[in-house]
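Note that one protein chain is taken out, while the other chains of the complex remain in position.
For subunit A:
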Amino acid sequence: MYAFELERPTTLADAIKALGGEEAQPLSGGQTLIPTLKQRLAMPSTLVSLTGIDELKGIKNEGGTLTIGGATCHADVAKDGSYPALSDLAGHIGDPHVRNRGTIGGSLANNDPSACYPAAALASGATIVTNNREIAADNYFTGLFETALDEGEIITAVKFPIPEKAAYVKFEQPASRFALVGVFVTKGANGVRVAVTGASEGGVFRWTEAEEALSSNFAPSALEGLSVPADGMIGDLHGTPEYRAHLVGVITKRAVMKAG
């Protein structure tokens, strides 16, 4: 790791101020950023630690909306249970030790193309709340490791409308437990939404063709004959683009079955 200054604000206002400095970067649970710093792939001059800010932590369930503070760790979301599919997803990220540190805000800000939370946010029609605005999930994920966040802008909370039915199924890469392909489906006030992570070179995406088919018949059989093109899918030593495209169909069916 290159040396850096570490700021430890205890209020959001102080954190925003510290992030105004040149080459300052926020640090949440650090489960991705610390390994990245070790590899010297990132070299911020200042790191602003967000885990000491109490107002960024906690989970509230009000009027059918679950609001999760940006610095809330995966283990706390897994324990909560008021949005069962989301808690199920959080309880299968990485391993127990990683879940005690990693945070929802950190995961969404990083937008790894194989991370689990982006699929939940997009499929649930969640709202990403930052220190200066609210961003609909549909407008938030802009590409591989890219989001609508501006420099120095941090995720303070994520608001999930709790749907009638929902499920997440991931075909995991057994070493990392990232999704080789992961699919989150929901059925609720926003209609049917299907979000796929792990598959596309562009990061998480909605499979609109499947959403249309499932809107009239929310059953695995509605997906018969549907497929996504292999073009633009991730190809690596774990799977070819064709393999991932095939998995999208299979895992979506399983997710619909699990949602019931």
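Going forward, contacts are C-beta pairs under 8 Å (C-beta built on N, C-alpha and C of every residue); 3 or more make two chains touch, one makes a residue touch a chain; residues count from 1.
We take it that contacts and distances are computed from a predicted model.
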From "Imidazole glycerol phosphate synthase subunit HisF", "Rieske (2Fe-2S) protein", "NAD(P)/FAD-dependent oxidoreductase" or "Carbon-monoxide dehydrogenase small subunit", the UniProt protein name for the chain not displayed is "Carbon-monoxide dehydrogenase small subunit"
Among A:65, A:100, A:131 or A:173, contact with the omitted chain is made only by A:100
Only one of A:4, A:218 or A:243 touches the unshown chain, namely A:4
Hidden partner sits against subunit A at residues 1-6, 8, 27, 30-31, 34-35, 37-38, 47, 49, 51-52, 75, 94-98, 100-101, 175-177
